[in-house]
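Removed: one protein chain of the complex. Kept in place: all other protein chains.
Entry: chain A
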């Protein structure tokens, strides 16, 4: 899509000017934050006990949430893209609701589902399982908000790939499971990976639903964003240092997603 240099681009100058303002709007705050970092104290600040605990908890829960997103999101995308049933459109809108829902609202909804007196919480309570305000709750909150990212990107990819290869595979005698394993999934693997990376990023940044549903207990539910919010009051230097850490992680993730999200191309033949 990169325009060839010298070819007609047709973008008016005022559009370029507005785009520049928009870009500055995104980049300036990042620059402002970097300028505010206390570099002398940076390493001790990000390696303090509470910081490391928050970072590790964040990575652990986000990875778990990403795994759950793949396990449930891939089948959801397949059902939405490949089947046709009454109420499918409504179901799709509802499933994608967490994308537009304020995370705090999501947290409250989860509380009334898995909380002590929630819909399923009472059943879990009878079994002696306490979900709210535990690390499990953090994973559930992150999965709740991150799942639509994977479903959305994968469903689009499935529709783009179409069913022609799958039909041919079936006429060659492959069962639906074999077709899924050997044709469909390899074809949409880039979308699964980029969807997973996006879900991971969303899980890592989760704040509102986590705070509402899981609380903020150091080492148990206090993830990096919660730690940053907490430190902002008492120790702005730590908050800024940890924020920078999250920015770096985010940049790495965006790069990864961009790489894996590229359209299907295998020039290396690494698979055979």
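The definition used in the following text is that contacts are C-beta pairs under 8 Å (C-beta built on N, C-alpha and C of every residue); 3 or more make two chains touch, one makes a residue touch a chain; residues count from 1.
Convention: contacts and distances are computed from a predicted model.
Hidden from the displayed complex is a chain whose UniProt protein name, among "histidine kinase", "Phenylacetate-CoA oxygenase subunit PaaJ", "Formate dehydrogenase iron-sulfur subunit" or "Molybdenum ABC transporter ATP-binding protein", is "Molybdenum ABC transporter ATP-binding protein".
One of A:47, A:122, A:160 or A:175 touches the chain omitted from the figure, and that residue is A:175.
Among A:187, A:217 or A:230, only A:187 touches the chain left out of the display.
Those residues of chain A that touch the chain absent from the view are 164-165, 167-176, 178-179, 182-183, 186-187, 264, 266, 269, 271-272.
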